[in-house]
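A single protein chain has been omitted; all remaining protein chains appear in their positions.
We just call them A, B and C in the order they show up, numbering each chain from 1.
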Amino acid sequence: MALALQTFATVKAANAALKAAGTRYLGGGTLVVRAANEGDVSVSGLIRSTEPSLSTIAVAGDKVCIGASVTMAAIAGHPELGTLAKAARAVGGPAIRNMATVGGNLFAPAPYGDFAVALLALDATVSTDGGETPIETFLANRDGSRAVVTSVSFTLPKADSFRFLKVSRVKPKGVSVLSIAGALELSSDGTVTSARIALGCMADRPMRARAAEKALIGRTLTADGIAPALAAAGDGTSPITDPIASAWYRAEVLPVHLGRLLLA
Amino acid sequence: MAKIPVQFTLNGSEKAEFIDSGTTLLQALRDKIGDTSPKGGCHQGTCGACSVIIDGELRLSCLTLAETCNGATITTTSGLAEGGVLHPLQRAFLDTFATQCGFCTPGMIMAAKALLDHTPNPSRDEVVEALSGNICRCTGYEPIIQAVLTAARANSQNAA
Amino acid sequence: MELRKNYFADLRKDDLHEIGQPRPRSDSPGHVTGKTAFFADRNFPGMLHLKMVRSPHHHARIRSIDTSEAEKHPGVVKILTAKDVPHNVYTILILIQIGPEDETVLADGKVRWKGEAVVAVLAETERAAQEAAAKVKVDYEVLPAVFDMEEALKPDAPLVNEYHGQNYYLYDSGECRKVRFGDVEAGFAGADHILEQSYQSSPIEHAPTETTGCVVAPEGNDRFTCYTNTQAMFFTLDNTSIILQMPGSKLHFVGGTVGGGFGGKVDVIVEPIAILGAKLTGRPVCFIYSREEEMQISSPRAAEKVVIKDGVMKDGRIVARKVTGYTDAGAYSRHSPYGAQKGAGHYPGPYTIPNVWIDTYCVYTNRTPSSAMRGFGVTIGDFALEVQMDKLARLIGMDPLEFRFINAYRDGDMKAHRQPTEGAALIECMQEASRAANWPVAEKYLAMSSYVKGA
Partner (left out) sequence: MAIRRGRGVAAINYPTGMNLGGDPTQALVHSTPTGNFMVTLSSVDLGQGMKQIMAQICAETIGVPTDRVVVDTADTDTGPHCMGTFASRGTHRAGNAVIQAAREARQVMLEVAAEELEVNASDLETDGQGNILVKGAPQKSISIFDVALSAHFKRGRSISGRGMFLIPRSYPEKETGAMKPSTCYAHACTVAEVEVDDETGEVTVLTVKNVFEIGRALNPKMVEQQLVGGSWMGISHALYETTEPYYPNRDHGGTDFNQYLMPGPGDLAETEIIVLERPSADGPYGAKGPGEMCANPQIPAVANAVFDAVGVRIDTLPITPERVLRALKAQAAN
């Protein structure tokens, strides 16, 4: 079967077409077209939708809704999404960022998916025609997910409460050794009142560092204050081993980089 | 299987072709239209040799399906020289000895053009970032960075 | 870049017009306009695409190959197996009488590395070839594999390659290429210090931006024109002639414009099978490695292990050096027996040492066959030698650069492989490095010269 692309005006129609065997949704093409080029013959039909809402960024107050077809470049360049620009720019080189989409990033296996790590720290909500799903649940179930993702929504963090770090061997563009995103709220005396920390490459998909989050509550962002969080950073992780780094190495340097991010 | 019509503007001239669905833009440009300046170095999106500019944005033609480019305006390196006069980037790549085997060169020039079109006076860091999706195995990158900075200076002098 | 003309000025005339001039490259205008024609820029109507079915196992016996489903796949034009290749067992250095023939164009009865070519599929489109390749059924009986060179050299190790009969290349000198100079044991006996260290590397890919490949067009007169990015035109043509049992006069190779080589395009892999496909179908054929094939199927630089034992005096003189080098050839020879031998001729490095013992082994394991790469037979050896030099200097409490001056070879010094040193310039390079890097050395070293013996 040759590869064939079908384009639909609505997400609903695209979802219907995706029921056929051998079909995959075409986002930016960086995952699916690559697979086809490399001889993945399990994909014979590509489906896409041109519904305008998929390409829309809506910001209302601190509520943000990003259509699934919005590219990393569009996020990085959006005047009201400056806090996320670093995470969006962490994906690929300029050409990839002009193509890679928010929706696609949710499905990118580690060591890819750096933007999804950021979305996980923001506790985003993933929308499909079928409804809304917390991102953590969505990521856990993504392998069986067939419905077209339409958008991701989240509350925009204050600029100083969101931190993002990607560690790579090759600069400025290499893939991740690991990535870390943190959404932290501090009280006026500098103690942490809430913390969400998400990790990339510490499992086959982005994951929360719950033990570290818990260990930060009530602490200050000082070397002593974060020590318990760093000690707990690896709890529950099962880092990937790949050509970039071994699981051992990723586990060893996670607390180092988390510490640097928290103290920055 | 039925062929799909695609129509776009390539380097200023109208192109219309019938292609198989699923054909990448890289295949369409090289095999159907005969513009072999975009190169297939990986077909994975990891080398940048196939870079082209579509509607003002740098894209990888190996990961772009041709049929999604209907109505688009596409620029490739073979279309940069005007009336036999080299584009300042092409001139700078020559003058700074920034090509060796030449296979990455068209993609590098596209990436650099996409930068200079938006950022005429880039910093070194901006040049490095702009070239970061393109692999060169011969030069060690420094001559290419210098070529882009040289072209930017030439541009700003012309503008002044 | 800075040309330092003050060195060797008396050996050089500067009366030339074209040599020494920074003339613009004649090929660059083609590169910057995208007009340079690489092999893959040639496209012929009706061209077929060749895709290889490859072994998923490191070492296995092939019980059977079933291509019946694949042959029925729409767009498939021809499927090739070992029986279609006229001279299927070959080795490229047979042209310089380095045998035995030890490698199959398409696997016959056995695969010896993961990724080995088993079946070639020719189809109207790349996609059809990929789909048909997925339908080829190969029944394998998996065999024990060996990946570690030391394990491979043990008597009970699985035999990688029956054409050799043992897991190392047999030179006329025995299990290794040997260099013997002076009396190394006497040298060790008289040394103030002995240091034995082991160094290791892993395989390295050339990673040219243009992958290996060729486009073949039948000319209609029983001749075949092969547009190729080989690094060696007649070497490839002549080996193709042997493999296809086809007179060389029927073959026309066109190349010479290559998107990076670095040694990775000296194997004769894509051309013979593509020409065979063109011959049997009467159609143009392209066989271009995917990036994944370039990375994991094309020959890498061999992994090497180098063991160096040195005897050194407190005054800095190295009096004995024993080097044992192991080159991981992977499953087949390709250029590796040559590379190991080249290493034997390179040790003990650019130093004059009176007592030298060198053994270099070419070892077979169940991995991608290695071959030549930029610095073939030397690069990893130089890493080992020069780290060892640093360790020796620190062992005797001497500055690492001064330590090298003491031992540096100069014109007339006899090398271990019994060639007198000519045209040496190591000392001058180190003198200039001392200046450029602000790495001070004693005045007496700055006064040395490569061509004044004993200065």
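Following the convention adopted for this analysis, a residue touches a chain if its C-beta (ideal position, glycine included) is under 8 Å from a C-beta of that chain, and two chains touch if they have at least 3 such contacts.
Quantities reported herein were computed from a predicted structural model and do not represent experimental measurements.
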item	value
Shown chains that the omitted chain touches within the full complex	A, B, C
From C:34, C:187 or C:349, residue that would touch the chain that is not displayed	C:349
Absent chain, residues of chain B that touch it	42, 44, 46-47, 97, 100-103, 127-129, 131-132, 135, 137-145
Touching residues (missing chain, whole complex) on chain C	1-5, 7-8, 11-12, 16-23, 25-27, 58, 93, 96, 98, 114, 147-149, 172-173, 177-181, 197-205, 207, 230-235, 237, 251-263, 265-266, 291-292, 295-296, 300, 303, 328, 338, 341-342, 344-346, 349-350, 358, 365, 367-368, 372, 374-376, 378-380, 382-387, 389-391, 400-401, 404, 408-409, 416-419, 422-426, 428-430, 432-433, 436-437, 439, 450
For chain A, residues in touch with the removed chain	169-175, 241-246, 248-249, 252-253, 256-257, 260
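We take it that only the chains that are shown with their structure count from here on.
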item	value
Furthest chain, CA centroid comparison against chain A	C
Geometric centre distance via CA averages, chain C-chain A, whole Å	42
Inter-chain centre distance, chain A versus chain B - centres from mean C-alpha coordinates, in Å	29
Whole-Å gap between the CA centroids of chain B and chain C	33
For chain C, residues that touch 2 or more chains besides their own	125, 127, 290
Chain A, residues touching no fewer than two other chains	2-3, 36, 38
List of chain B residues in touch with chain C within their complex	20, 22, 30-31, 34-44, 46-47, 49, 76-78, 80-81, 86, 89-90, 93-94, 97, 99-106, 109, 135-138
In the complex with chain B, residue positions of chain A that touch it	2-5, 7, 26, 28-30, 33-34, 36-38, 46, 48, 73, 92-96, 98-99, 172-173
Residues of chain A that touch chain C when the two form their complex	1-3, 36, 38-39, 41
